[in-house]
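All protein chains but one are shown in place.
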Amino acid sequence: MHSLILATAIRLLLPLMLLFSLFLLLRGHNEPGGGFVGGLVVAAAFALYTLAHGEKEGRRMLRVAPLQLVASGLLIALTSGLLPLLAGLPFLTALWSAVPAPVIGHAGTPLLFDLGVYLLVAGMSLLIIFTLMEEN
Amino acid sequence: MLPALLLSIPLGLFAWFALQIGPVATGQLLQVSVPWLPSLGVALSFRLDGLGLLFALLITGIGALVLLYASSYLHDHPHLKRFNGFILAFMAAMLGTVLAGDLITLFIFWELTGLCSFLLIGFDYQQEASRRAAFQALLVTGAGGLALLAGIILLGQSVGSSDLTTILNSGDLLRSHSLYLPILILMLAGAFTKSAQFPFHFWLPGAMAAPTPVSAYLHSATMVKLGIFLMARFSPVLGGTDSWLICLTSVGGLTLLLGAAKAIQRTDLKQILAWTTVSALGMLTLLLGLGTPLATTAAMLLLAVHALYKSSLFLTAGAVDHGSGTRDIRRLGGLGRTMPQVALAAGLAALSMAGMLPLAGFIAKELFYEATLHAPYSPWLITAVAFLGNSLTVAAALLAGYLPFYGTLKDTELHPHQVDLRLWLPPLLPALLGLLIGFFPAAFGRLLLAPAVAQVAGKPVPVELALWHGFNPMLLISVVTLGAGLALFSLRNHFQMQRQSPGWDTEQLYDLLLAGLPRFADMITSYLQNGRLRYYLMIVTGTAVALMAATLFTSSTGTLQLPRPDGSLHEWLTAVIILAGALMATLTDSRLAAVAALGVVGYGVALIYILFGAPDLAMTQFCIETLSIILFVLVLHKLPRFTLLSSTRSRLRDMVIALGVGSVMTMLVWRAVSQPLIPSLSTWFMEQSLPAGHGRNVVNVILVDFRALDTLGEITVLAVAALGVYAMLKPRSGKEGTD
Amino acid sequence: MESMLAVVIGGLYAAGMYLMVRRSIVKMIFGLALLGNAANLLIFTVGRLTRGRPPHVPADGVLSALPVADPVPQALILTAIVIGFGVQAFALVLIKRVYQTVGSDDQDVMVTENQGQEKLGQEEER
Partner (left out) sequence: MKNLLFLPLIIPLATAVLGLLAWNQRKFQRIAGICSTALLSVTAVLLLLEVQQHGILSAQAGNWPAPFGITLVADTFSALMLLATGLMGLCVTVYSLADADSDQEARGYHPLLQVLLLGICGSFLTGDLFNLYVWFEVMLIASFVLLALGGKREQMEGAIKYVALNLIASALLLAGIGLLYGVTGTLNMAHLAIRLQEMPHTGTIPVIAVLLFCAFSIKAAVFPFYFWLPASYHTPPIAVITIFSALLSKVGIYVLIRVFTLIFPQETITGQPLILGAAGLTMLFGALGAIAQPELRRLLSFCVVSQIGYLLMGLGLMTPLALAGSIFFMLHIMAAKSALFLTSGVVARMSGTTMLKELGGLYKRYPLLAVLFLVPALSVAGIPPLSGFWGKLALVQAGLQSEQYLLVAMALGVSVLTLYYLVTAWIALFWKNQPADAEKLHHLPAVRRGQMIVPALLLALVSLVAGLLPEPLFRLCHIASEQLLNNDAYIKAVLGVTQ
């Protein structure tokens, strides 16, 4: 697995894939994409990195523990659902910013929700992959 | 607990009930009722009438004696307090049953008596025999109890009320009701099991494993009489028909003879008494079955008299055991010298049991014969049965009340000694009461018996008891009975020899059933729950699909119009690729090839999604499929290779099942798509997506907004799946990792 | 095309079912994966097929009169795919653990729930 080319390539590819995943996440509301696919791309990027550099290095590169990623993803999704309760609206009601934000258009809690999905999916996939690779 | 304080409970109750004798004799009916479960029409309701009062006096009176007796008999028993508690609970349950004014109330207390008796019979739980007897009693009476439950519910539904007063006035309605016979059979099943009638009689002698005070209480005066009580209680509404007459007289007669015959074959005092109790219960059933006013009077009198002499005899048996160390009549004799008061009690009680003048038992027996002689059908046969039973009873009375106390001690190893007051007074009192009733039968008859008989007969019946009726056929039979009894007594060694070869009894049937049940259960269970997952899968899926197929074929109207096969070449190609992948996955013997085949199926499905306007689905499917393949490869190379484990035969069978499942699903889809399309929700989603959901990708808007709750659940599943993988593969160590 | 897809669905169910009742638990997981695909395809098919037009609102927000694919089954399938993936990943690891603890992938060895099991199935399939 310690192919120098792959190792170098992935080092360059990693930020690009992460950017692409963010792109998928942000455009998901209007075009095919979304948090789920975005999260999987993140996972794929780190999985490739791990294949090239080993499981320890992969974990180091990710910086946060995958389980924390899962937990925070769930927390963000839950929070986006809880926010409208403060406004007296039902759970998971979408709240939107009055003025469109640059780049993403309207900003609102559904986007936050999708961000939670994104983080959770990435964390979940990586948790499984790391654990399995560690076993091997 | 202080004995005095303890005794004050039953004595106080006894006194209260005694005060009610007057009012009840004048025809008053005391009733209280509180709603309990009004939604089901259940009330906690009590009524005090003549029948209940007679029982209540016996229950509280003998209960007090038993408590006093036990305070000496069990004084060094570690669980004496528990015993007193159980007895009081049992007494409460008994009172509740006999005073119940509502069917459900009656049933509840009925079941409680069974439960308390379980604890009492099994009081010496260290002994295997006690545990067995307790369990047997619980099971037999419990099973009967459930039949009774069905019976009373049907009874209540037929009448439209569970209130006893209403029911007791609905005799004509019930006797002509279409459910009369089932009700009768179910109620009798409850009564017969509780009152140890043939073929359920065996539990009663078995229950002699209980401590003697328990036997004295449960098996003379109280629990076993509940079945009799039940029949007496409902005889105004259920009695008087041919089925009632035949059922009760035949079962009663059989039980009577069986019990009496077994009694004289026994050498253990308690066993003798137990079997004579069975016999006496048979007499009572027989009398209730006859149902004439005379028979009813005889039954109520016999009931009271039996309770008195039998409790006395049981208590003396215990005293003999306590004072000499054995209850075997072959080893005993001459105890009258060491324990004269006990001997007096036993003698009086035995005379009453044998029906000797001037004791109450004599009056009962005279009435008994009078009733059988006037029986509604085959009076001579019934009288003959009664005669035989009574003769045997006389012999048994001599065995239990005469043999141990007179003559000389047979086993010189024994050192009998006097017993204290608390052991001889309780048996003496009921014995003396028997004598008292013999002297004042008229008052007893008027005050206690007549109100009870009126309840059982459903109408007032003149009760005129007298000790001496002059010379009549009944007296003649009585005298002959005594003679026959004496003769049988003198032949006792012969009968007791016979005992060496155990005769056949329904108990063996019970044993067989009880031993067979776990074996049968084990057989069935190890057949069904055989531990093999694939059989479970086959049964579960097979049943589901078979049911679906059956419904599919019965529910469809007309022939199936197959949708026209259309579609372009690449669509067909995709479909074929998917099928080929599935086929390859099933047939290949290489793990890697199987993973690849699975990938082919997955990607093929993704292709279908693309072709039919679902790019989001396709993207997700592609990603997931890829990730799945990685996971499969990571896991599979640690697992064994595929090997051929099944025989050709079972593979063929599985193929047939699998093809069956597949074809049912195919047909179902055909059916579904051939039905007209109903306007679905999607129009609304399409319209609202941009203005309300601020997104043009409707699928994504549904996922994160319209149906975000689904997605929240979905990501929770993912989180837990990840957690599960982590938890399963986390090495077992005391030290916790960082994630 | 629905009729052909119905056959595909049936085929997937049949293959999945056949794999589920193999003695090897490894084959069972393949069966589960096929069943998952079959169920998703079933929802997709009975939700009616529409060629080519995904349920997207055009940029100008004006809905065209042409029929588009029903977004609801798609959303359901998406959820089901993801859930299925999570469950399948767990099941895969479970099977690995089962193999490690039991020492075999043969279902017929996993019968400790029934001690007196030497009764059924013995005569069959040796």
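By written order: A, B and C. Residues from 1 in each chain.
The rule we apply is simple: contacts are C-beta pairs under 8 Å (C-beta built on N, C-alpha and C of every residue); 3 or more make two chains touch, one makes a residue touch a chain.
Predicted model, so just to flag it, every value in this text is computed and none were measured.
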Absent chain's touching partners (shown only) are A, B, C
Among B:His77, B:Arg446 or B:Arg671, contact with the omitted chain is made only by B:Arg671
Touch assignment to the omitted chain, from B:Ser33, B:Ser243, B:Ser526 or B:Thr626, lands on B:Ser526
Absent-chain interface residues of chain B come out as 35-40, 42, 82, 104, 107-108, 111-112, 115, 118, 122, 125-126, 131, 135, 138-139, 142-143, 146-147, 149-150, 153-154, 157, 517-518, 520-522, 524-526, 528-529, 531, 533, 536-537, 539-541, 543-544, 547-548, 551-552, 555-557, 665, 668-669, 671-673, 675, 677-681, 684-685, 688, 705-710, 712-714, 716-717, 719-721, 723-724, 726-728, 730, 732, 734, 736, 739
In the full complex, chain A touches the hidden chain through residues 67-68, 70-72, 74-75, 78, 81-82, 84-85, 88-94
Omitted-chain footprint on chain C covers residues 20, 25, 28, 32, 35-36, 38-40, 42-43, 45-48, 72-73, 76, 79-80, 83, 86-87, 90-91, 94-95, 97-98, 101-102, 110-113, 115
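In this section, only the chains that are shown with their structure count from here on.
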Dist(centroid_CA(chain A), centroid_CA(chain C)) in Å evaluates to 26
Listed in rising order, chain A residues that touch 2 or more other chains are 30-32, 36, 124, 128, 132
Contacts with two or more other chains occur in chain B at residues 615-616, 620, 624, 627, 631, 635, 638, 696-697, 703, 711, 718, 721-722, 725, 729
Chain A contacts chain C in the complex at 30-32, 36, 124, 128, 132
In the complex, the residues of chain C that touch chain B are 1-28, 30, 33-34, 37-38, 40-42, 44-46, 48-59, 61, 63, 68-72, 74-75, 77-79, 81-83, 85-90, 92-97, 99, 104-108, 110-114, 116-117, 119-121, 124-126
Listed in rising order, chain A residues that touch chain B in their complex are 28-37, 40-41, 43-44, 47, 65-68, 70-71, 73-74, 77-78, 81, 91-92, 94, 96, 105-106, 108, 110-111, 113-114, 116-117, 120-121, 123-125, 127-129, 131-136
